[in-house]
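Note that this complex is displayed minus one protein chain, with the remaining chains in position.
Think of it as A, B and C in the order they're written, each chain with its own count starting at 1.
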Amino acid sequence: MRVAVFGASGYTGLELLRILLRHPGFEIAAVTSEQRAGQPVGDAFPALRGRLELAFEASAPERIAGRVDFAFTALPHAASAATVAVLRTAGVPVADLSADYRLRELGVYREWYGDHGAPELVGKAVYGLPELHREELRSAELVACPGCYPTGALLPLVPFLRAGLVERQGIAVDSKSGVSGAGRKLEAALLFGEIDANARAYNVAAHRHGPEIEQEATLAAGGEVRVTFVPQLIPTTRGIATSIYCRAPGGLSTADAHAVLTEAWGDEPFVRVLPPGEMPSLQAVRGSNFCDVAAVGDERNGTLVLLSALDNLVKGASGQAVQCANLMTGQPEETALLEPAALP
Amino acid sequence: MRVAVFGASGYTGLELLRILLRHPGFEIAAVTSEQRAGQPVGDAFPALRGRLELAFEASAPERIAGRVDFAFTALPHAASAATVAVLRTAGVPVADLSADYRLRELGVYREWYGDHGAPELVGKAVYGLPELHREELRSAELVACPGCYPTGALLPLVPFLRAGLVERQGIAVDSKSGVSGAGRKLEAALLFGEIDANARAYNVAAHRHGPEIEQEATLAAGGEVRVTFVPQLIPTTRGIATSIYCRAPGGLSTADAHAVLTEAWGDEPFVRVLPPGEMPSLQAVRGSNFCDVAAVGDERNGTLVLLSALDNLVKGASGQAVQCANLMTGQPEETALLEPAALP
Amino acid sequence: MRVAVFGASGYTGLELLRILLRHPGFEIAAVTSEQRAGQPVGDAFPALRGRLELAFEASAPERIAGRVDFAFTALPHAASAATVAVLRTAGVPVADLSADYRLRELGVYREWYGDHGAPELVGKAVYGLPELHREELRSAELVACPGCYPTGALLPLVPFLRAGLVERQGIAVDSKSGVSGAGRKLEAALLFGEIDANARAYNVAAHRHGPEIEQEATLAAGGEVRVTFVPQLIPTTRGIATSIYCRAPGGLSTADAHAVLTEAWGDEPFVRVLPPGEMPSLQAVRGSNFCDVAAVGDERNGTLVLLSALDNLVKGASGQAVQCANLMTGQPEETALLEPAALP
Partner (left out) sequence: MRVAVFGASGYTGLELLRILLRHPGFEIAAVTSEQRAGQPVGDAFPALRGRLELAFEASAPERIAGRVDFAFTALPHAASAATVAVLRTAGVPVADLSADYRLRELGVYREWYGDHGAPELVGKAVYGLPELHREELRSAELVACPGCYPTGALLPLVPFLRAGLVERQGIAVDSKSGVSGAGRKLEAALLFGEIDANARAYNVAAHRHGPEIEQEATLAAGGEVRVTFVPQLIPTTRGIATSIYCRAPGGLSTADAHAVLTEAWGDEPFVRVLPPGEMPSLQAVRGSNFCDVAAVGDERNGTLVLLSALDNLVKGASGQAVQCANLMTGQPEETALLEPAALP
């Protein structure tokens, strides 16, 4: 199956290439980059020298649609919406890594992202978290791959919301993220000298992934969920470590909470429920498509602590997109995604 | 005034030396280290070559007591208790950086640390957080310097507890710490290869600093406070960034919360209340004795987010000890402590 | 083909597992670790949870020899020698990642490493640098995989020595290495607090890899080569960036030097000769089996600068061992080794 990667020179685009290069069912047929159009991939990114004999081309979805069977769009939001619309009109199935089709209500999208490039498609995409929407994904033609933070928040949290074991309000999600989550943006705040040996919260209770977490959590809970989402930058390149604080009114022990997670995700190929007492770490998931989850019940304080770790560029973006694409195209879901984290 | 530093070759001991070298009122007269007894300080630590012409000596508090007017003890807990007792018997005022005199009840100490080396002194020390106990410190002869995590938790939290603006239960304290907080311990988990590019929670709701936070928070609140304390290791050497999640039943806006912090700490020399919208960062405090604090009210979710940043070896340990010592000896509180963070 | 990994819980052992898990021709049948004998691999290393359903066992080469068709030995030097001898006696082909069989003369080995555990085998191994010894490797039964530093030094240097274009004396090799090269040793000098934000040379002109570089360089040059080898630790986990300074008496331009490298390595699958003006970087090779090389001629100073970058755990150890094993077992040399570096 021939695939195109739109926006292939960004961090998630490059990660898609890395995964697709080992995928037996997909052949990379087109890679786009406005900035680098015309440049061979290996000249622009020496890491790929000798591995991918293609040149970047300018994005032209009408033209490229005719050459491929599937498309990944890893473009900035807004830019993505329109490209996706052209591809869908041409009948190409799309896994979109941007934020453009994640929010189901146009009004919420506009509040957080501004104008939408193809409002008629809003609400038509399947939310690409296979652990929540696997069956829908098998027949989906347009998938909105989740944000990196929502993936790390929803996987540990949803089982407890579904079971009604925690209060739906007053939830706090504290996520520590490597800087690659911001992409290769030319901002002074992302220079090495500003991130190294530093750590700080940003957009506290005001980050775009907050409403995305609430949307999916509310769907899962069957009632409105309120989350205070606090993202933090830590001095590393990849990975998100999330801690979630919920109120468990009846009390919930670590053992009980572990049982809930195991019941929910025990058979999932990419969610690993850690044994009680073991905590998720970025090192164990870096470069891999795994999301490790754990729970600790602090009964004396009526609080349940949920923890997760994932690689924001893999399970938080490109790996998850390939997982969705595997489902959409009828291939084994794990294809090309079982590579474990490198140690150390 | 001649001072001794017991345990001068550990991370907090070395930081004491760095601060005392610029202190006009204290002269370093004795430095102890069991491992390095007999070795000139500059041979052991090239950074101090040419700056401190002393050799480490074995700890002998009886003997050293006669040569000094003041002592800092930066020994491991348990070891510290007994040394402090000898120094106090000899009439030497002591700022103790260990955990041995922080907990006011022997039973709680034993539960978390084991046997105590001088139980008769437990409860006799002043808790060395000048922002809470300044007046007592002026006449104290034994000061228990707070743990690094409690300092970062109490400074933003106490004003709201005192004012009764947040619930006293269900508080979550999420602290991201550099590894120097663990000291120079020979543990595989602290090797560069295990910390670099990694992040993970540890001792979730089961860390020794939890009861210390609760003890002082309870005192400040005038009623029992319950905290779920979750420490996390991030890949940096110095600094603790803390986020605290509390329930503010009546709602509390960011502006109101900022006013509470300003009212409490506006005149403090080492607590900087950041303007609304600005977040504490490790970079702004690293190497300095400042603790930056901020607050964000998430009224729609009934949640107050408090944030702080400090250098665990300075305001979280050695800087704070010198701040206490300045008070104990009648010197200006800021002496030798105004050095700002280096940028970048 | 069933394979054993001896010393599978060290850094090079774990990297072997990571590569072998994606190898279609090798099945991991036994993994040994003295420290972790009996423990399931996934319990000890959460990154491998769900990927490798084996437990570590104690090293027992006699017994394990009967269960496998090939062995990798990733044991400390000296320990490796004896294990290898047992495996060879049992007829098992071995790729040895230790230093025990790299040096061709027992006297030199003893000078740098001490007693040898199987002196009768010294000089019997093929040096496992496929770019220099490919044909011998195809029929080898015992391969001594090169050290990480020698790999990075020899690949750029040998073509110029063979062509007689540089002086054989007065060569300086300056190698900057990540700390994983030292393994997971419990040394204070390898703690995060000592490596982070630090850099320093060590064992200047006195490192064990110096005689190894000289041995192979001398063989290639057909006359005695003298190298001043200066290893340096830099604050990263993986990778070695090497700069070599040689005297090119007749002058050698960058273009000419590039031609020499291209002539030598243009067809190699894992040595990438960078275009003139482009410099090797750790990022482009990290996690991969590639070694990138480049040359700059400084004709006005009669100096040729050679540069290389590789991942010390892959092309500098475990990847190279698998490359050798592929040759030894008649499989395509690139099998399981084409994974590119992750970006960023």
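Here, a residue touches a chain if its C-beta (ideal position, glycine included) is under 8 Å from a C-beta of that chain, and two chains touch if they have at least 3 such contacts.
Being a predicted model, the structure only gives us computed values, none of them experimental.
Undergrad: Pick from B:T151, B:Q283, B:T303 or B:N326: which residue touches the chain that isn't shown?
TA: Spelled out, the listed residue whose C-beta touches the missing chain is B:Q283.
Undergrad: Among B:T32, B:S180 or B:N198, which residue is in touch with the absent chain?
TA: With B:T32, B:S180 or B:N198 as choices, the missing chain is touched by B:S180.
Undergrad: Among C:Q39, C:T218, C:T262 or C:S281, which residue is in contact with the omitted chain in the full complex?
TA: Of the candidates C:Q39, C:T218, C:T262 or C:S281, C:S281 is in touch with the missing chain.
Undergrad: Looking at the full complex, which residue from C:Q39, C:Q232 or C:T329 touches the chain that isn't shown here?
TA: The one listed residue touching the chain not shown is C:Q232.
Undergrad: In the complete complex, the non-displayed chain touches which residues of subunit B?
TA: Counting only subunit B, the missing chain is touched by 11, 14-15, 18, 21-22, 43, 45-51, 180, 184, 196-197, 237-238, 269, 272, 274-275, 278, 281, 283-285, 287-288, 290, 292, 338-344.
Undergrad: Just checking the interface: what residues of subunit A touch the absent partner chain?
TA: 11, 179-180, 184-188, 190-197, 235-237
Undergrad: Could you pull out which residues of subunit C are in touch with the chain that's been left out?
TA: On the side of subunit C, residues 169-172, 174, 176, 178, 193-194, 196-202, 204-205, 226-228, 230, 232, 234-239, 241, 243, 245, 247, 279-283, 286, 296, 298, 300-303, 305, 307, 309, 344 touch the unshown chain.
As a working rule, only the chains that are shown with their structure count from here on.
Undergrad: Could you state the distance in Å from the CA-based centre of subunit B to that of subunit C?
TA: So the centroids are 45 Å from each other.
Undergrad: Just how far, in Å, is the C-alpha centre of subunit B from the one of subunit A?
TA: 38
Undergrad: In whole angstrom, what separates the CA-based centres of subunit A and subunit C?
TA: Spacing between the chain centres: roughly 36 Å.
Undergrad: For subunit A, give me the residues that contact two or more of the other chains.
TA: 196-197, 237-238, 281, 283, 344, in rising order.
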